[in-house]
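Removed from the display is one protein chain of the complex; every other protein chain stays in position.
Presenting chain A:
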Amino acid sequence: MEAATSFWATPLGWTLITVGGILLVTVGILISLAFLLLADRKVWAGVQLRKGPNVVGPFGLLQSFADFFKFVLKEIVIPAGSDKVVFILAPLISFVLAFVAWAAIPFAPGWVIADLNVGILYILAISSLGVYGIIMGGWASNSKYPFLGALRSAAQMVSYEVSMGLILITVILMSGSMNLTKIVTDQAGFFWNWNVFGGGAGTWPLIVIMLPITIVFFISALAETNRPPFDLPEAESELVAGYQVEYSSTPYLLFMIGEYANIVFMCAMLTLMFTGGWNPGFLSEDFMASLPAFVAYTIYLLTFIVKTVFWFFMIALVKAFVPRYRYDQLMRLGWKIFLPFSLVAVIAVAAWRVFAVGA
């Protein structure tokens, strides 16, 4: 045992365990994405009283894998007038960035690849880079519709990032830390400790701010990930499919996987920031501590997954319910409503922390 612990402390052991963790998280997310994609289509079909994909495998469970092979086996078409290097680079950047962000996400206590001090800032930084995949793809295609789609998308993502950043500041103010693990442990215990409900007994009046702020974050997440009703970059009735018109085969697949990984990532963010992360919410901390470690960690992990899937279900429902926004409405919502609203929320939470709770 002694030898084993010292091996994991050496650079080689550390590298091995980190690479193992990265592989585990990446593969886990990729497999979950396959089924979440199917769930998205099933929910959409259910709202429209259709059956959805139900041919490949039982209940259509293998549909995503069939799609995967279809994409991979097709020929890659690179337009003649395109900038070839940038054209290939763009989907790779989208794909890689969508997965790099997961490094800071804690799935259960301590189950995180990189427990960063500046976790939230890291996530903001990575998600602000996501726009490059889209702009580069749109520009490199050297075609009108992709370029228009890329411009729309860039403006949209930059606009909603501002209000998202301010909303995250309210969460930072609640916990006094940018470390995601700290933010989740602060919401431990029962569900009224969650940030969405004001974050505990001492700060319950903040529910007046935190509940609407959670909804604003949810809507911003829709806009940030280009989901309907804010899917203007790929509005198929206006722009065919936006920045990805010229893409086919595997590069298109990478764009699509990246997009869905971002959506699920936003669901994980909603879980961690507002709805208590891995904390079940109906079991006390003492009870969780009394359980054997493997049972407790199973509960933690399952709670995290259930909450993330719940938020994904909400996002899938929005796609089925809400008609697409007009571009000026989108910009108005982002700059004239969400931005002042979240700014007021930051000031209110900060004032509460200073004057009501005490320094």
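What to note about this one:
What we mean here is this: a contact is a pair of C-beta atoms (placed from the backbone, for glycine too) under 8 Å apart; a residue touches a chain by one contact, two chains touch by 3 or more; residues count from 1.
Simple rule for what comes next: contacts and distances are computed from a predicted model.
Of "Probable septum site-determining protein MinC", "Spermidine/putrescine import ATP-binding protein PotA", "NADH-quinone oxidoreductase subunit J" or "Pyruvate dehydrogenase E1 component subunit alpha", only "NADH-quinone oxidoreductase subunit J" is the UniProt protein name of the chain excluded from the display.
Screening A:86, A:240 or A:314 for touch with the missing chain picks out A:86. Considering the full assembly, A:135 is the residue among A:38, A:135 or A:210 that touches the omitted chain.
Interface note: of A:87, A:107 or A:122, the residue touching the hidden chain in the full complex is A:122. Of A:11, A:58 or A:323, it is A:11 that touches the chain left out of the display. Within the full complex, the residue among A:178, A:245, A:264 or A:349 touching the omitted chain is A:178.
Contacts to the hidden chain, counted on chain A, fall at residues 11, 83, 86, 116-118, 121-122, 124-125, 128-129, 131-132, 135-136, 139, 147, 151, 154, 158, 161, 178, 326, 328-329, 332.
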